[in-house]
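Rest of the complex left out; these chains stay put.
For clarity, chains are labelled A and B in written order, and residue numbers in each chain start from 1.
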Amino acid sequence: MRDKPAVRTDLAAEARELWRERAAAADALEGVEVVETDEQGFAVTTLRVLDENGAKELCKPIGSYVTVSFDALLRREEDAFPRAAAVLAGHIREMLTLRRDERVLVAGLGNSGITPDAVGPAAVDSVLITRHLKKRMPREFSSFREVSAVCAGVLGTTGVESADLVAALVQKIRPDRVIAVDALAARSTKRLCRTIQLTDTGIIPGSGVGNSRSALNRETIGVPVLSVGVPTVVDAATLAAEYGADRRRAQDAAENMIVTPRDIDRSVNDMAKLIGYAINLALHEGLRVEDVDLFL
Amino acid sequence: MRDKPAVRTDLAAEARELWRERAAAADALEGVEVVETDEQGFAVTTLRVLDENGAKELCKPIGSYVTVSFDALLRREEDAFPRAAAVLAGHIREMLTLRRDERVLVAGLGNSGITPDAVGPAAVDSVLITRHLKKRMPREFSSFREVSAVCAGVLGTTGVESADLVAALVQKIRPDRVIAVDALAARSTKRLCRTIQLTDTGIIPGSGVGNSRSALNRETIGVPVLSVGVPTVVDAATLAAEYGADRRRAQDAAENMIVTPRDIDRSVNDMAKLIGYAINLALHEGLRVEDVDLFL
């Protein structure tokens, strides 16, 4: 906890914002590349941490970070949901670079009994699981990819690091990729339950809610890991720090306190469903957005 | 919303603290009487708003406010739970001033689908309901008071003010008292899920989470109302204001954002159970703390 910055975020896009606020006007953030686009009405930020300098400045590992903002979803525009699922699916597919027969394990991280931490397990509920079906009826399910899932629980209720459980399962069933879905902490309340970050750098389970665990990434698991993260909380300490509280006072207010949207139960469900659908679209080639419901 | 103070609290004890922080050292808060005691290890603050001046200064109606702090409960000291239930039950009994045969309706206010707002409905789950049993088996249940309950839902999901539903039911079944259990908003994160406020001034459902509804009190319902409130959230705007954010910036951050304990799901359950047990002990004379479980 010693060196923990008063303002904390799991979003690379926010880390860059923070850097800019601190930097002098003339400074350039070397080792970081950013592209911002609009896709079907959703703002997409693609940030690449290219080298050790960029990693150090942003406190984020070298790799790619794609952030999609879903404000349109919140405004409940017609067909916003299928459009959002399609955009997200496109980026998941691109980052996974899967061959036709490669297999995927989806890991839902976080505590299903704590609402803002439940987005991982809830997303798994919407994922189309095919591993057992393909084994029994290979022909009928030949057009589907082999997908399995696990909800790893949390250290406090299992006594086992979720990275360890996922690693054990990977050794047993040998998927080619792991998709890890988890709740994140953001700096800004504006992003809560409205943004999804994809990254190929893996995940540190629990980092989003204040307790870092052993990492879940290619090194620890043995296969590439795509992380899908949703900011659901702002640390109360972070909010306090943003508003000018000194470090000690902010820490004091923050102890075990989080800021969430008032309608967090519903927002978490919406985001989980969006992620589950997007994963289904990304993994199974023949699947159309409008059919995705049929299997759930 | 015009005149809404930036710092908002449903707790009379906090309203008094706020007054003191603003007042000059020499000022006395006239029309308000405060007594602080320790009961079985729990701090109890009894605050009486005596006249219009006190009501105006604290923005709280004339009446009694008893606040019990349950920090010992949080430390999980042995037998803290039965001690807490006994202390709370004593104050409930004192404020209800019931005769032997008088009947009670317990109203659980708030939205059971939103965790920090669910403490009312959850408390009702732990209340021993006897009205139907006394009707059918009057002799067997002669030593129990007649108790009924209602979960009134919230305006957004019923279209009916919960005060209207409770009033309609009171007209139909004619209880002598109403106990209304609801979630509150506090100013300080330290009090969240650790404090219970009892008041004979009734309740304004939803005021704890930012949307005032028509009041639930003796005037609107026709019988005396004892409110049992638990602070479960701090408005994000209140937190921001505490840390020096100006009004506009605080409002901005606050929109639909709340601060809660990280373990809100569990804390709400604990508080709800405590309130339910205390109500049972207060209403049924022969009941002992250790038997309270037998009926649930």
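Annotations for the structure displayed:
The working rule: contacts are C-beta pairs under 8 Å (C-beta built on N, C-alpha and C of every residue); 3 or more make two chains touch, one makes a residue touch a chain.
Since this is a predicted model, take the numbers as computed values, not measurements.
Whole-complex tally (this structure file, single sequence, 2 chains shown): 4 copies.
Everything that follows uses one rule, which is that only the chains that are shown with their structure count from here on.
Rotation angle relating chain A to chain B: 180°, from a CA superposition, given to the nearest 5.
Averaging Cα coordinates per chain places chain A and chain B 38 Å apart. On chain A, the positions that touch chain B within their shared complex are 113-115, 189, 192, 209-210, 236, 239-240, 242-245, 249-250, 253, 256-266.
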